[in-house]
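Every protein chain except one is present and positioned as in the full complex.
Letters are used for the chains, namely A, B and C, taken in the order the chains are written, and counting of residues starts over at 1 for each.
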Amino acid sequence: MNAHAEAIPVEHPAGETVLVAQGVSKAFNGIYALKDVDFELRAGEVHALLGPNGAGKSTLIKILDGVQPQDEGTVEVDGRERSHSDIATVFQELSLVPCLSVAQNIFLGNEIRNALGLVQKKKMNSIAKELTDSLGLHLPPEELVENLSVASRQLVEIAKAIHRDARVLVLDEPTSTLTKADQLLLFKSIRDIQKSGVGIIYVTHRLTEVFELADRVTIIRDGRKVLTADVADMEMQSLVREITGTEPDEPGPAKEDFDRYTHPELTTTSSSGPKLQVSSLAGDRFSNISFTASAGQIVGIAGLIGTGRTELLETIGGVRRGTAGEITLDGRFVRFKHPWEALHAGVALVPEDRHRSGIILQHSIQRNLTLAHYKALRKGGLVDNKAARTLIHGLVDTLQVKTSSIDSPVQSLSGGNQQKVVFAKWMQPGMQVLLLDEPTQGVDVAARQEIYRVIHRFAEEGAAIVVASSDFVELQELCDEIYFMTSTSMSEPEKVTSDTTDQYIYSRLNERVLESHERDQY
Amino acid sequence: MSATNTRFVRPLWSGRSAGNFIREYFVYIALVALVAFFSIASPVFFSAQNFANVGRQTAIVSIIAVGVTFVIVNAQIDLSVGSVFALCGMVSGLALQYISNFWLLGALAAIAVGVIFGFINGLLTVKLGVPSFLVTLGMLGVARGIALIITDTRPVLIANRPFFSIFGDSNILGIPIAVVWTVVIVALGVIILHKSVFGLRVFATGGNPQAARFTGVNTQRTIILSFVITGGLVGLSSLLFTGIAHAARPDVGVGLELDVIAAVILGGVSLFGGRGTIIGALAGSLIIGMMNNGLVLMGVDSSVQQIIKGLIIIAAVSLSKK
Amino acid sequence: MSATNTRFVRPLWSGRSAGNFIREYFVYIALVALVAFFSIASPVFFSAQNFANVGRQTAIVSIIAVGVTFVIVNAQIDLSVGSVFALCGMVSGLALQYISNFWLLGALAAIAVGVIFGFINGLLTVKLGVPSFLVTLGMLGVARGIALIITDTRPVLIANRPFFSIFGDSNILGIPIAVVWTVVIVALGVIILHKSVFGLRVFATGGNPQAARFTGVNTQRTIILSFVITGGLVGLSSLLFTGIAHAARPDVGVGLELDVIAAVILGGVSLFGGRGTIIGALAGSLIIGMMNNGLVLMGVDSSVQQIIKGLIIIAAVSLSKK
Partner (left out) sequence: SSDASDGTSSASDGKAVVVDAASIAPAGIVGKGKNGEEPALVDKLQLSDADKKKVADGKFSVGISMNTMDIDWSRLTIEGIQKTLTGLGVQVVGVTDAKFKVQQQISDLENLITKKPDAIISIPTDDVATAATYKKVAAAGIKLIFIHMPASGLTYPADYQAVVAPDNQGNGEIAAAGLSKYIPQNGAAGIVDYGVDFYTTNQRTLRVTEWFKQNRPDVKVKTVSFTDTNAVGPVAANFMTANPDVKGLFVIWDSPAMQSVASLRNAGVNIPITTIDLGTEVAVEMASGGYIKAIGAQQPYDQGVAEALAAANALIGNKVPAWVALPPVAVTPGNLLKSYESIFHTKPPQEVLDACKSSGICG
């Protein structure tokens, strides 16, 4: 509630210990997710909690918050047992109520009520508006959360936690789908809160953020604490080494199985023109968009939140209907009315919102992947179970999905591992075009490299790849060319070089937004 | 400010939220259309007396629908209302007969039985983590069995004027008392579900139980309370029945649960929880009651009535899309 | 249509998936426990003849339950099965009476009617985007009304030996033909739901329709087909009824939908879609059939039976949670 207020008296001197967790252990089905972890948080510090996917970060956070009981160990805040109101958390798996409004979500469990127990709607709305505005989220507070994009939901979630005004603020990968612009606003809010003496735990896989924001860092790996150190004493190289547990250049495990699966069938259509061509396309939230992607090319699309990158990819992939413009695939006009038509033509979409569109949470890894890979696995109308298990074990190994079994429900996986499963669905032969919307959100550094390798491999086989990512570092690392998108225009492509840094992309986007505003005005 | 407008999204395909809004709207249109149609088709339909009939005939379903709306918005279901309805009536009648023929005792007995069964339904659902479909299906059998056994299937006669006046056949300003009760309960339902903190938590629990819990909502209490509300309203409506029948019967209310659920769903409440309105449920109940009334007034054969009612239900909801 | 996709997260730590496994397991334990109990309680229970009775008596519910499992795993529901059951029988009987008394004609007529109604249910559900609860509730009325009208509520007599042998009262190796049909349908159901690509799509559609679409599943076709399967099986089971009754009646099957849904849910199939097994549904059906049989053999009073059945349902599912 105080994030936006200016003069907050400092209640707790910085440096004093607020939260202490000792000997925390937690096992799921007999397998340790956390083993004897100690953790300590000081007032006024931003404490980065890092580790590979499935290390136990989110589990630790849920235990600190109290929503999940630990098997062993203690958690204390200010020297006494922590209560629910001590800690405000933004969980990794968004936990908003879709059918409630932004304001109702922000105030859930904390409603402003009158003497009769009735909700003070107006008051709540106006406070909610102030809060979301301060985070750069310009939304009517009465908007239902189910209508929001992932990024907007993430911001609402952050607003909700900030509003709780607790002793400890925990942010579990708050920026996984935010762009640089939102990230900067978020960091500003975090620093305000920091000043008021609140201790902040911050989880991220975007390691550059650690150096921008954090004071100290704790790394856990395989459920055990590896180290706690001042960020000032660390540098990128050593951070990566501690997280992965290997030297950065060490080669990953062999990927032969998977390569053999995709390789023989990939049909490189030897067309001279671009594989995918989009001309003057318009649809929900965007218009006048043109770009091309040739076989073997990885094309990036950069944009700010709300420019319609997701809608653009969804329109190409047959999820939404376009209202104007043309799409050609290998020179032939296509207009997919359903995703299955697109897939039939070899156009696959890796969606941004994994819980809604990417996976079926309560189903096993095997069931999720078999559904996508059925073409290779069916015998008659039936599924060849043995072949399925072999294939899926291969996929899971390739992407280093951390799980005890491929029969585990996807919801028991850590967030990053869930994302790997989403990606694994489309690691299959016959793909002509891959539309990737935030393909590595929440994925750790090592696995991210593996995903990049697979993407490159698809490109080598002749597929055209389109990547929309709010992680501008990723665009630079992965893409051959970048387009800058606003909701009403697309730039000419720019070749990616070592100068195409995230800072550069961010400023180019701001320029374009200003330009288009000026155009609008005249 | 310009950014504000560009940031909304239409959900994919279904137009879910917009559609939902229109759906609620169309239930009311369907209601008005039915009134118009029957007014033309039958000369006696559009009269104060007949509307009083419709109000009386729908009171029981409407009142229970208010409670069941809470339950369904919570993503739960209650199949036991018909049986508990019978049991409430029986216990109330027996209390009046054997303990004291004071109307308030009968009223409290019925409501207490309803509340107890609601509490048991809710408690078993949340504590055993069992689907409420099965819990309440089980309680359906239990309540009916008890209702039949306590008097060995005999009805219990009630002779209590004040009781009849309060729950049965009197009028207030020309409005049947059953309609007055309906209005009071619907108004309370609207306030509690749509204006109170508890109501917000019902929606949260039905919309995303995990998020609600993470945020400190006691979802178990929310669910139990919703069943208790339903139970209490079942008790109340059993009084409206015994108030006009002047007797309690152990075999009444068979299939009542389906009428109520149909009304609630027709009113736009989602079986999957998290969305719906009390007023919609009332409209759903009125549509069904109106059909029952109007088709008889038109002299339609009872088999044909079933077909027409089926078609109207389908038409009413299908119009709601686009 | 389901709203599950708007529910981002299902409770994690309620151990839903593990619990679900144990739940399915417990249905079988409950079944075995019931057999043991009744064998002790009634001397005639544990006999080939009585098991044949139970098999015959549960055949209709079991077979329809196979279809309804598809529908419910799809996160849909079908309330029309009881009425369509009556209509299939009537049309089949009339076809035999008025067109040709050839058994296959009667069989095809029944199955065709079922398939048509299933198709309409499915089509309206997906094309109008209307909750299947209401569509099938509407069709419940429509089918019943037609069944009652075509003969002005009179039963239709059937006299066709081959028909009776194939669907009614013959035995194969001492096993009643109805049981043989049940086994065949359950086996086919298991293969289609649990081994085929179509089955995978059914689970996906019910588990998260939006994710299923993104993965290239034609969810509309999946839903329609599931209703069609159910319709066909309703037609088949109507033959099993007319095969032993030697007549078709327009008022049979009232409330059958609830029996079937209860069996399916008791068998561990989630009303919210995405999980369940055919064998579980069969076990659920057998538990209910076994209770009906065993309690009668024990000579338990019918009111008391209802209480006991209710308690057994609650006990069976509550044991499933540790």
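By our rule, a residue touches a chain if its C-beta (ideal position, glycine included) is under 8 Å from a C-beta of that chain, and two chains touch if they have at least 3 such contacts.
Just so it is clear, the structure is predicted and the values come from calculations on it, not from any experiment.
Trainee: Please work out which displayed chains the absent chain touches and list them by label.
Mentor: When the full complex is considered, the omitted chain touches B, C.
Trainee: Identify the residue among B:A33, B:A52 or B:L105 that touches the chain left out of the display.
Mentor: Final answer for the missing-chain contact: B:A52.
Trainee: Looking at the full complex, which residue from B:G67, B:G114, B:G129 or B:G168 touches the chain that isn't shown here?
Mentor: B:G168
Trainee: By the contact definition given up top, give the residues of subunit C that touch the hidden chain.
Mentor: Here the touching residues of subunit C are 44, 47, 49-50, 53, 56-57, 60, 148, 152-155, 157, 168-169, 241, 244-255, 292-293, 296-297, 299, 301-303.
Trainee: Need a quick check: the contact residues on subunit B for the chain that isn't drawn.
Mentor: Answer for subunit B: residues 42, 44, 49-50, 52-53, 56-57, 148, 152-155, 157, 159, 168-169, 176, 178, 244-247, 249-256, 289, 292-293, 296-299, 301-303, 306 touch the chain left out.
Criterion: only the chains that are shown with their structure count from here on.
Trainee: How far is the middle of subunit B from the middle of subunit C, if each middle is the mean of its Cα atoms, in Å?
Mentor: Measuring from centre to centre gives 28 Å for this pair.
Trainee: Among all residues of subunit A, which ones touch two or more of the remaining chains?
Mentor: 94-96, 98-99, 146, 319
Trainee: Could you say which residues in subunit C touch two or more other chains, in rising order?
Mentor: Subunit C, residues with two or more chain partners: 6-10, 12, 210, 213.
Trainee: Which residues of subunit C touch subunit B in their complex?
Mentor: Touch residues, subunit C against subunit B: 1-4, 6-12, 14, 19, 75, 77, 79, 124, 128-131, 133-135, 137-146, 148-149, 153, 210, 213, 255, 258, 261-262, 265-266, 270-272, 301, 303-314, 317-318, 320-321.
Trainee: Which part of subunit C faces subunit A closely enough to touch in the complex?
Mentor: For this pair, the touching residues of subunit C are 5-10, 12-13, 16-18, 191, 195-198, 200-201, 203-204, 207-208, 210-218, 274-275.
Trainee: Contact residues on subunit A for subunit B in the complex?
Mentor: 65, 67, 84, 89, 91, 94-100, 104, 108-111, 113, 117-119, 137-140, 143-144, 146-149, 152, 160, 284-285, 306, 311, 314, 319-320, 487
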